[in-house]
Every structure is written in C-alpha cells, then in structure tokens.
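First up is the structure itself, then whatever we jot down about it.
All protein chains but one are shown in place.
Here the chain labels run A, B and C in written order, and each chain numbers its own residues starting at 1.
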Amino acid sequence: MSTASVPLPNWITYVLIPLVNLVLAFLVSGFVVWLIGENPIDALVLLVQGALGNGEGIGFTLFYATSFIFTGLSVAVAVHAGLFNIGSEGQAYLGGLGCALVALALDHYVPWYVTMPFAIVGAAIFGAAWAFVPAWLQAKRGSHIVITTIMFNFIGAPLMVYLLAHVLIVPGKMAPETRTFLEGGQLPKLDWLMAMFDTTIGSAPLNVSFLIALVMAFLVWLLIWRTKLGYEMRTLGLSPTAAVYAGIPYARTVIIAMLISGGLAGMMALNPVMGSSARLQVEFVGGAGYVGIAVALMGRNHPFGIILAAILFGVLYQGGDAVSFDMPEINRNMILMIQGLVILFVGALEFMLRPTFVRIYQTLAGARAVS
Amino acid sequence: MMYYDTLISILGSTIRLSIPLIFTALAGLFSERAGVFDIGLEGKMLGGAFAAATVAYLTGSPWLGLLAAIGTSVAFSALHGFASITNRGNQIISGVAINFLVAGLTVVLGQAWFSQGGRTPQLGAEARFGAIILPGAESLRSVPIIGPLYANVISGNNALTYLAFVAVPLSWWILYRTRFGLRLRAVGENPGAVDTAGISVTWLRYRAVLCAGFLCGFSGAYLSTAQSAAFIENMSAGKGYIALAALIFAKWKPVPVMFACLLFGFLDAFANFMQGKAVPFIGEVPVQFFQALPYVLTCILLAGFIGVAHPPKAGGVPYTKER
Amino acid sequence: ADIKPAIVYGTGGKFDKSFNESAYNGAEKFKKETGIAYRDFEPTGDTQGEQALRNFASKGFNPVIAVSFAWTSALQKVAAEFPKTKFVLIDDSLDLPNVRSVKYKENEGSYVAGIMAAMASKTGKIGFVGGMDIPLIRKFECGYEQGARAANPKIEVLQNMTGTTDSAWNDPVRGGELAKNQIDQGADVVYAAAGATGLGVLQTAADNKKLSVGVDSNQNYLHPGSVLTSVVKRVDLAVYDAFSDAKNGKFTAGTQELGLKEDGVGAAMDDNNKSLVTPEMKAAVDKAKADVISGAVKVHDYTTDNTCPKS
C-alpha cells in the first residue's frame, strides 16, 4: 500500500524527519570537509560551539536569524496570496534607505525609543513602496510578478549605489555609506536578554529588532490565520477562481499582500542598519532576501516554522564563521555549500525518508496494537 | 556611417551577451514545459562553467571541457529530478538548494585543486572556443551595410554561438514534431492524461530535466571557455534568473525565447554602450541609470505588451495520484 | 619581540589577483623571512568583518590588519575596545592612537599609466573599466584621464562601470564585454580598475590584440605583450612593514599617504611589458614621476571634492 496519505504524528513530521534530514546534510558536508583534508567532527563541534556554545555565539546566531525571519515572513505572506515575491532582497535594500533617513533625521534630537517607531514605519514604507510597482503591474497588467520583482532587485541596487556614492556619502570618506548614527539612531543590544540566561552577549550585535521580528511573526500568524484579510489572501492564493466567486477583490488583495510583504522585507533593514552597523552601506542586505525564500519554504510558510528555519540558517552563518576562523581550509564557500545541502535535504528532499518512517511507524504501531 | 558602426558594435555585443541566455532559457523551456520549475538554471550553468574550465585546462581541449560541462550540469539536473520528481519535493527549494550548493562547491574545489582563490587557471587560446571566421568575411567587409554586418556580427563568433542558433529551431522541432515533444508538452499541462495514456510521468519528466541539464552545459562552457578564459567565482552573475525572465517573457515558446534573449542581450549591450555618453538635452546621466535601464525597459515591455503569461498548468506541482 | 600578526581581507577575497592578494603576498613574504606565522580571515560582509577584527584582537593577535575601507567603521569600534592592540587600516584613515592608516595616492599611479596609455594609443582613444561606481574608482579614473591628457591633449577617454552590486568586482564576463565595446569604439588601450572583473578586461584586450593596463598587483604577467603596465599599489609593503615594525617595536600610529614619492604606487615595469614600453614612453614616465614628486604637477584627487576637472 502506498504511504503518501498515511498520516504520521506531528512530532515525526515536523521534528524527527527534519532532524534526520539535517543529519544527512551534515554527513554529506562532512564528507566534503574530509575530502578537503580537515576533520569533519572537529568542524561540526566548532560549528555548533561557535553558533550556540556561548552567549556571544548565540547573539550572533540570533542576529543573523533576525534578518532571515523578516525576509522569510515577507516571502511567506506573499506566497499565501499566491504571489512569489523574489524581490525581498531589493525591498529590504530600499527599506534600509527608509530607516536610515529616519535615523539621520532624528538621532540628534531624540532617544532611540522615539526614533524606533518612526524607523520601523520608514523601513516598512520604503520596502512596501518598492513592492508596490510589481504588485500594481501584476494586479492591473498581469505582468508576471516573479520577473518584475527580480527586475526591481536589479533596479534597486543601482539606485542605492547612486544615492550612497553620490548623495548620502560623507565627503572625504572612501566607503559609500552614510555617517554613523548617534545613539538616538541606534537600536540597543539585547544584553539583558542574554543576562537572563546567565551569559553575556559580548560583542554580538543582537538587538531590539530581534524582538520586533518575533512580534512581526506573531502578527503575521494573526494576519494569515485569524483575520478576514488573511482569509482572503489564502483564498486567492489557493484558488483564484474561488476568490472571484467569493467577491474577493483581486487587485486590492494582491496589492495589499505585496505591500505587507514588501514592508516586512523593508523592516529587515532595521537589524543590520540600525541594530548593528549604525549606518547605511552598499549591499548591506547581503543575500538575506534570497535566503528568505529558502527560510519561508522550509518553514512551510508558517511563522513558527519560519522562526525555526531562520535560526537554523543563523546557526549556519555564525557557526560557519567560527569554523572558517579556526580552520583555514574551510572558508565561506564551504559554508555556502553546506547551506545548499541543508536546503536540499531538509527542504527539497523532505519526503525522501517519509515512506521509511511510515513503515517503521506502522510496524511499531501495529506491534503495539496487537500486544 | 558612424552610427552604423556603432549599431554593428552593439549588435555584436548583443549576440555575445545573448548566447548564454539562449541556451539557459531553452534549458528552462524543456524543464518547465514538462512541468518542472527550474530556479536552479543558474547553478547548473555555474557548475558547467567550472567543469568546462577545469577540464579544458587539464586537457587543452575546449570540446572535452564542453563535455565535462554537460556531464556536470546533467548530474545536477538528475539531482533536481531526484528531489522534485522522485521524492516530490518542492521544485523551487530544490533549485535554490542547487544554486547555493554549486556556488559553494565550485569555489571549494577550485581552491583545493588550483589554489587561486577558487578560480581556475587562465586558459590559453587553444583551450578555448575561438572565433570562427566565416568564408569571405574579410573580402566582404568593405561592402556597404551588408559587409560590416556579415564580418562583425555574423562571422567571427565561436562555435557555441552558432550552436545556440541551431539549438533554437532544433528545440522547436523536438517539441512540436516528435513524440517526445508531444508527451513532454502534455506532461506539463496534465500529467494525469499522460499517466492514463500509459506513459510514465516520472521517466518523461526525468528526460525533460536532463535535456535542461544538457543545454545548461553549453551555457556554462560558453561562459568560461568562450566568453572568458577561466572560471571565476559566481561568474554566472544572475544570468540564470534573467534567462527565466526571458522564458516567461516568451511565454514558454522556443522561437520567442530566442527573441526574448536577444532583446535582453540588446538592452544590456545598449546600456553598456550608453554608459558615460552624454544624452541630448540632458547631458551626462549617472552610470547607474544605464545599469538599471535594461530592467526598467523589461518592466515596461512586460506591462505594455505581453499581458498575462500562463505557465504550463501542471508546472511546479509534483505529480501524485493520491490526494 | 614575538608577535602574533593577523589580517582581515576585504570582501573581494584573498586571491583576487590584485588588491587583497597583494596584502597576502606581503604577509607571505614576512612569514618566509621571519618564520613567524600569521592568521587571516576572509569575511563576506560587514558584520563578519567586525566580528573577525574583534575575534583576532580578543585572542591576542597583534598587530591586526584591516585590508579595506569597508572595515573603517568596524575598526573604529574595535580599536577603541582594544587600546593595547595595534591595528592597520588600508585605504582609509582613522584617527586613533593605536591605528596606523595607510592610504594610497592611486591618482598618481593612474596618472603615470594614463601617460603611457595615451602614448601607446594609435587611435587617440583609450578606455577605462571600473568596478562599482564609488569615489575610490573615480579617483583611479580621474588620475588616468589627467595623465592621458597631459600626454595628448586631444585624447578621448571612454569609461564604464561594471555594476552596482558586489559582483561588480567579480564579473569578468561583463568586464570583457565593456572592454570589447570600448575597443569597438576605437579604444586601443583599456585600463581595468575592477578587481577580478579586470581579468575579463585584460583577456578581451589580449584576444583583440589591443593593450590593457592592470591594477593593484603587477598583472603584466597575465598576458605578456598585451598588458602595457599595471598600476601597482604596494599593499604588500604596507603589510610587510607593519609586521616588521611591530616585530621590531617600531610600530607607529598615524596616517601614511603613499604616492609615487614613497613608492607606494607606481607603474609596473618588468620583462613582460618590456617590448611595449618605448624609450620615449620611459622618458615621459620618468619625467612625470619627477614632476609629481617635486610637486610641479599636481594630480587631482577625486575624493577631495568628488569632481574630476576636465582640463
């Protein structure tokens, strides 16, 4: 009998199988590490220790995860409305402009907690604005949103470089970046959070935007599964014809979903721009928008899953750093490859082991039923 | 005449920039017409480029390099097939995974083998696809209008360029004139129909995906052994995504795919050419404007001219009989 | 004294055949001569850069070299946290008691290359391909243009920038295409200041039997007989000196601006380009160098006012 429709308990589906897949990914990675001539076990220990072994490592891990939560949520919200937003990268980039302008304008005058709400709004508005045109083109002209959002990534990059290199740059400075924000434009670090667990954050840039990300995850959950708008988005995403039948306005829903998606992507900028480097730089997004796609897909577009997937990627980023710091042969490209393997095994090959688990489960469950 | 020379130069550039797009978009065509989305074109192209450069360097033969590129790219296709066809995984995740994997792996191996920062050693002329001068190119050059066009745009390209233009009609012929093509188009629209007709959906989709790998091998080899003379980290630089855009732009049809790729190539070439030039009435425009121009124009074209593009109906959905 | 030196490279990666690789070569040379090992790290982004600097400092590495203006702000923080550690910042300046800043007068090196390019050009057109459009690259371009004009007032300089993302430093395909474009428009010498992108520029120039100018490291060997010269930036010396000074207890903070005078920049001459450099060219280069060093000629620095005067 076929196994596809045999239900498995949630703890197997959502916990055990992904874990086993993760182990497989690491086994293959370990093989490559071994080929390169390093000890895979040592590398793994370094990775886990570097990412989770101390307060600072955890701080970095969560810092990276914060960005991925935002972009993951951004992708997921759009997916629920049936839209594949590949533009989170560009929307986040523009979001950086939004929050930087707020920070530059306010940091002289007010403390961070006054700046923050404006910065959130600023980042969200700029991110949303960058999503608006593709959304409008999709809604009104039927232009494929996958292409238009990719195009807008490519359009956003030159725009930002122009602004940073010619407009916002500090005269006499080499790097195309804004001036450093004063305290009033910086998001404070979460030392107290780590202190609660009796460890110190060290120099890790984990900051208040982590909490903002968690709040956003909750709000997205609320939006998708508890609000009428979320219901309309899901209807549209799952069956556009049923949405027409139900009187759900297509253009409006598409545009709103994309604005929310773009806004979430834009907020990602809070983390690196105001939380870490305290200035706007070229390329600060650094691919987090694309990682967001993987995070959303691996998290099954559910905020809780997204948080977990984002943390997994945070572990890889931070742990990878730690490994490459101590093992010269293992560099950032090895980490990139390991990420690929993790996405492959945990994401794309998620069903590979399912039949096996179904058989084992049935044997065990059967044995229990008999006895 | 000045303007004509300029035009010739831009056309030549258009061709050079379009070739990897054409191969890659055709690759996407085979895969997606069979109902398997392929975001991993980028990665396959990159993997192909690495293999081609490595083998061409070691053997001194660009053709062996091409073979290696095809082999590598086909292997990644098989992986994509294993994940998304056999195991019914999400096709987009699988593609994204391959992109990450290849981006990292090529450099890791490159560094381990050549110690040049993930680059492969520079290839000599004999290990690359060199320009092929068509008969009469030199003598015809002086003929007005036609001459320069023939000598500078049509002649003087490398073997892969001509192969790309052979691949387009060939792909069309395969899709619309052969049994394989008929079945391939059917499985992308309604795999149930294919299955009940007694054809294996799995094997059919595998073959389509392998075709995609085959074609990506050419674009990879083009990048590292024709257009450049070495593999360099991430040298595909987003071309896989642009090829996908061209594919959608062309509504998943072979000949329009070629024109879409040429259009993208032309926009790119035009933007390169316009950089740093004064525009009448405006004066010098920031470089970034021209760098954004191809993408802006693409959006305008999409909005204005092509309307809704319907992907193959079963695209992106793994085939399952059971609900 | 025993030292534990470390390097944090720029995001181009240590084997970029140009800027970072030059730093790497300096460190290797030091290692070979003294037997003192060093540690290095290739960050991918801003956060990692800061993390790496701090990591090295906190683990007792000293001196620590930050090879890129991208780490300026990061170093500002980290250097304040570790006042006992000696840092070196390449390509930008920081006013801190434990930081040595090393800046280069790329405009001067480019000026010399511009003179050579203009003299080598038969068409009266030369080209420039930059990486990303940032002030530093404009500085290269501006000096090059000024030099070319000094040699041939009617020279036409075509210029392109490769891109707007990090891949602008790593896109030889586009670099080659831009170079081909310029060649089609008549340029017969093309100068690449674009990291690994430049490899494509040099390749295309060689393929089309034209001349090119390399950057940062001596790239003349890449295509002997086609690379006219390379505008070298002696980051290797800066690294080597910093390590040696630290070892000998002679480390000083403060900003160094290295130009032609200090041999911090220059146009590479070696066997690979010997056949391309005519005696007149050689003479003109020597004269220009003397003029710049003496102050008779002032090469404009784009970054001082973000403009490039066209005269």
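Assume a contact is a pair of C-beta atoms (placed from the backbone, for glycine too) under 8 Å apart; a residue touches a chain by one contact, two chains touch by 3 or more.
Keep in mind that, in the parts below, contacts and distances are computed from a predicted model.
Its UniProt record calls the unshown chain "Heme ABC transporter ATP-binding protein", which is the correct pick from "ABC-type branched-chain amino acid transport systems, ATPase component", "Heme ABC transporter ATP-binding protein", "Sarcosine oxidase subunit delta" or "Multicomponent Na+:H+ antiporter subunit G". Taking the full assembly into account, the omitted chain touches A, B.
The chain omitted from view is touched by exactly one of A:Val114, A:Val170 or A:Leu238, namely A:Leu238.
In the full complex, chain B contacts the hidden chain through residues 177-183, 185-186, 189-190, 192-200, 313, 321-323.
Panel shows chain A; residues 1-2, 4-7, 222, 226-232, 234-235, 238-239, 241-242, 244-249 of it touch the chain omitted from the view.
By definition in this document, only the chains that are shown with their structure count from here on.
Taking each chain's centre as the average of its CA atoms, chain A and chain B sit 29 Å apart. Rounded to a whole number, the gap between the C-alpha centres of chain B and chain C is 34 angstrom.
Shown for chain A are the residues that touch two or more other chains, namely 158, 161-162, 166, 331. Residue positions of chain B touching 2 or more other chains: 111, 118, 233, 238, 286-288, 291.
Partner chain C is touched in their complex by these residues of chain A: 60, 63-64, 157-158, 160-162, 165-166, 169, 171-177, 180, 203, 205, 272, 276-279, 281-284, 286, 321, 324-325, 328, 331-332. Of all residues in chain C, those touching chain A in their complex are 39-48, 50-52, 54-55, 69-70, 72-74, 76, 81, 91-92, 132-136, 163-166, 303-306.
Within the complex, the chain C residues that touch chain B are 13-17, 21, 133, 158-161, 163-164, 167, 170-174, 176-178, 180-181, 184-185, 196, 199-200, 203, 222.
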